[in-house]
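I have placed the structure first, in the form of C-alpha cells, so that the comments after it can refer back to it.
Complex shown without one protein chain; remaining protein chains in place.
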C-alpha cells in the first residue's frame, strides 16, 4: 500500500466535507446563534457547495495542491464572514505547502496541515485557548506531528488529527472567548462550543474518512 | 316622595358612572380590542375622571341641565375617538332638553333620554341593528317611554331603561356591524358585543342606581 | 409588553416633546393642548394645512409638518382621534388669513372631532374646508360600513396639497388638489404580527405562526381576511390585484408606487415587496415614475406593509417633486 495521499484523496475529502457540512448546517447555525450571529452553518454550507461545482472544472491531472488551491479561492469568494478568509487562507497555505507534488507522504501531509494552521493564526491572530477554530487545529497539528514522528501512516496521521480536533472542539466549551464575536459575551460564552472549532473538527474527520475509504 | 330627579341625582349619576367605568376599563378595552382598536375603556375612563374634576367647579345651585352640560363639554374635550363626540352630543342634547328646570319629573326625564339618543343618531347616523351604542339607547328610550306611559316613577323609568339597554347591548353580539370600526370586519364581528353599547348600558344602570340610592 | 416608555399615560406628550426638540429647526410643539406646528407659522397669505389623528402612526402626521407639506399636526392619544380643542388651537395657529384645510382620515372619530373643530373655528371667523381621505380598498362595500379608511395614501395627499399651498394656491384650489389625490390613490395592506397599544398592554389581536391578515387597517384592528403565510410575491399579487381591480390603469399611464412599512418590518422586506409590485405594474403597462419606500404610516411595532398606487399626471408629478422639508420627508432644500 502506497503510504501517501493523492489528488483523488483530496477530491474525496472535499466531497465528504461538503456532505458533512450540509448535514451539520443547522447544528453549526445553532452553535453560532448561541455565542455568535447564527450564520456559520449557512456560510460553510454555501462555501462547500460552491467548491463542489468548481472541483468539476479541474483538469484530470490536477495535483492535491491544485485541489486545495481551488478550495481556497472558492471559500474566499463565497463564504464571507470571519470563517471565509480564515479557511481560505488555511487551504491556500496548505496548497502552497503541497506544491506540485502528485502524492503527499506522511511528513508532507503534516507540513500541509501545519501550514494551514499557521495561515489561520497569521490572519486571525488567535492563540490557543481563545475559543476559536485554532483550538481544534493546534491539537490536531500536534497529534499529527507526534503520529508521523512515531512512524504512522497517512490514515493514522489523519485519524490522530481528527480525534485531537474533536477533543479540542469539545474543550472550547468551558472557555471565555477572546477573538471573534463570542468575545463580546464575556463569561456568557462559557458552556458553549465554538462553532468554528466544531466545523474544523468535522473537516478533519472528513479528511480521515476520505483516506480510510481509499486504504 | 317627590317623583322627580334633581341636580343631586345628576351628580350622583356621574360619580357612580365614573366609578363603574373605571371598574370596567379593562373589560371595555377587551371588547374594543376584539372588534375595534382597544381604546374604548381607556377613552371613557379618561373622560369621566375629567368630568369628576369639573363637577367640583359647579355652583351649588346648578340645575340638572347645568350638570349634564358640564359632562357634555368635558367629554367632548377629553374623550376623543368616536365615543367622545357621540356621548358629548348626547349629554348636550339632554342638557338642552332639561333646560333650566331644577327637577325633572318622569316625562321630562324621558324627554332628556330621548334627546340624548337623538343626538347620537344625528351625529353618527347609525340605525338600530348597526351594532353601535344606539342598540342600547333605542330600547332604553322605548322602555322608558312605555314606563312613563304606564305611570311609572323616575326610579322605575330608569330601571326599565337600564334593563333594556343591557338587553340591547347583549343583543349586539350576533350582529354584523355597519358603523364604526367593527364594520370593517364583516362577518368576523359576529359573536362579539359592541363596546359602546356596553358602556351605554353601564351608564344607564348608573343613572338608575343614583335614583335608587335617593328614594 | 416591552416598550421603551415611561408611564403609558405620558407616551404622546413625551414623544411630542422629544420630537420638537430633535427638529427645532422645522417645528415647535405646543403641549396644552398638544399639537405640532411649523416653526414659522402662521405664514401670512398662505393656506394653512392641518391634519391629525390618533398617535401610533408616526411619522404620520407630525413628521410631515414643515415647508411644502403640513402647517400643523394634532396627535391624539395612541390610536384615538384628538378632541376638537387642540384641532381648533392648531387651526388658529396656522391661519395666515387665507383659510385652513383639514386633511382627515376617514374614521368615525376623526371625522366627528374634526367636524366639531371646523365648526368652532368657523365660529371664530376662520374659513375651514375639510377633505376626507379614504384610500383603503380593503373595505369593500361602503354602503354597509363606515366607508373606506384613510391609510398610507394620506401621506401623498398631504405632500401634494402642501406643495399646492406652498406655491400660493387658494383654499378652494388646495382642497381640490387634495380631493384629486384622494380620488386617484388606492392602498391595501397586510399584517404579519399585531401591535401592542401602551395603555392596553396586550396585542390587538393574535395570529398563529403561519397566519397573516390581509386588508389590515392602521389601528391594530384585525383585517378583512386571515390566510396562511405565503411568499412575498404572492402576497404582493393579492394586494396589488385588489388595487388594480378597484382602479384600472390603461397601458402607458404613470404611477407613484408607495411601499409603506407598518413599523416593525425590516427594510429588506419592503424592497422585496417593492420589487414585485414594480414588476407587476410593468407587466400591466403601468409606468412607475415616482417611488417611495419606508415607514410612513405605521401601526406602532406591527410587522407588515401596505402598497399604495397613485395615478399621476403632469400636475401631480410637479407638485410631488416640489421641495419639501419635514422631519420625515425632505428634498429640494
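Letters are used for the chains, namely A, B and C, taken in the order the chains are written, and counting of residues starts over at 1 for each.
By our rule, a residue touches a chain if its C-beta (ideal position, glycine included) is under 8 Å from a C-beta of that chain, and two chains touch if they have at least 3 such contacts.
Because the structure is predicted, anything quoted here is derived from the model rather than measured.
Undergrad: Of A:99, A:186 or A:212, which sits in contact with the chain we cannot see?
TA: Candidates A:99, A:186 or A:212; residue touching the omitted chain: A:186.
Undergrad: Where the complex has a chain not shown, which of C:37, C:112 or C:192 is the residue touching it?
TA: Answer from the full complex: C:192 touches the omitted chain.
Undergrad: Just the residue numbers, please: which parts of subunit A touch the chain that's not shown?
TA: Touch set of subunit A with respect to the missing chain: 29, 33-39, 42-43, 46, 76-86, 123-124, 176-181, 183-186, 188.
Undergrad: Which subunit C residues touch the hidden chain?
TA: Interface residues of subunit C facing the absent chain: 2-7, 11-12, 14-19, 21-23, 55-56, 58-59, 63, 78, 190, 192-193, 195, 209-210, 212, 229, 231-233, 235, 257, 259, 263-276, 278, 291-293, 295, 298, 300-301, 303-305, 325, 330-333.
Going forward, only the chains that are shown with their structure count from here on.
Undergrad: Express in whole angstrom the distance between the two chain centres, defined as the mean CA positions of subunit A and subunit C.
TA: For subunit A versus subunit C, the centre distance works out to 55 Å.
Undergrad: Could you please state the distance in Å, as a whole number, between where the Cα atoms of subunit B are centred and where those of subunit C are centred?
TA: That pair's centroid distance is 33 Å.
Undergrad: What are the residues of subunit B that contact at least two other chains?
TA: Counting only residues that touch two or more other chains, subunit B contributes none.
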